[in-house]
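What you see is the complex with one protein chain gone and the rest in place.
Then we have chain A:
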Amino acid sequence: MQGEEALPKPQRIFKVVFVGDSGVGKSSFLHQFCNHEFRGNFAATIGVDFQVKTLETKTSVVTLQLWDTAGQERYRSMTKTYFRKADGVIVMYDINLEASFTNVRNWMTSVQEQVEPGTVTMLVGNKLDTAEEAGTKAVKTKNGQELAKSYEMLFYEVSAKTGANVDDAMEDLTRLLQEKEDKKMEEVLQLTEITTKKGCCGR
């Protein structure tokens, strides 16, 4: 184990895909997270967009590859291909729009079809600011929590506009991604140990 510590820390790259109905604020969330500003231009995304953000956590430096997909219906068949080899998936809805929350189940169905088991998923309710200001909140926090629980997802309510909870959510996700990978690494190590032991006698 000593030898391992001497090696430079392996920089981890996680692939995280954003999905959700059109207009819920996926691009705005990403922009807030990466550049700490809100654009509010409400421009639709074509196909897929891509951002990279490097985070320093307590133990290591992690790079997040963030895939921002278009929410338009036509692109859904294509979005699926981006789930492949994803380490994390973030499903987003608009707290003020009931339909976008209902559609989360549809999104989860296609996510579960494509991703490997053990992929970290997070449910994010966006536009917390308008929900609080205008009182247009249509999806209760409790409902969000329950849905997230049923799919074993992380859950956050955020505001891409004010930036509320954006960093918290992403830090939490990163932490979980790391934990999962640590666990995986351990498993792989154990697996190789077992196989080498069994190696010669077999059956």
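One rule holds for everything that comes next: a contact is a pair of C-beta atoms (placed from the backbone, for glycine too) under 8 Å apart; a residue touches a chain by one contact, two chains touch by 3 or more; residues count from 1.
One rule holds for everything that comes next: contacts and distances are computed from a predicted model.
For the chain that does not appear here, its UniProt entry gives the protein name "Rho-GAP domain-containing protein", which is one of "U6 snRNA-associated Sm-like protein LSm5", "Rho-GAP domain-containing protein", "LSM complex subunit LSM3" or "Exosome complex component RRP41".
For the chain missing from the display, the contacting residue among A:Gln11, A:Asn35 or A:Asn106 is A:Asn106, taking the whole complex into account.
Among the residues A:Leu97, A:Val111 or A:Leu128, only A:Leu97 touches the chain that is left out of the figure. Note on the undisplayed chain: of the listed residues A:Glu56, A:Glu73 or A:Glu113, the one touching it is A:Glu73. Seen from chain A, the chain kept out of the figure touches residues 21-23, 42-48, 70-75, 77-78, 81, 97, 99-100, 102-103, 106.
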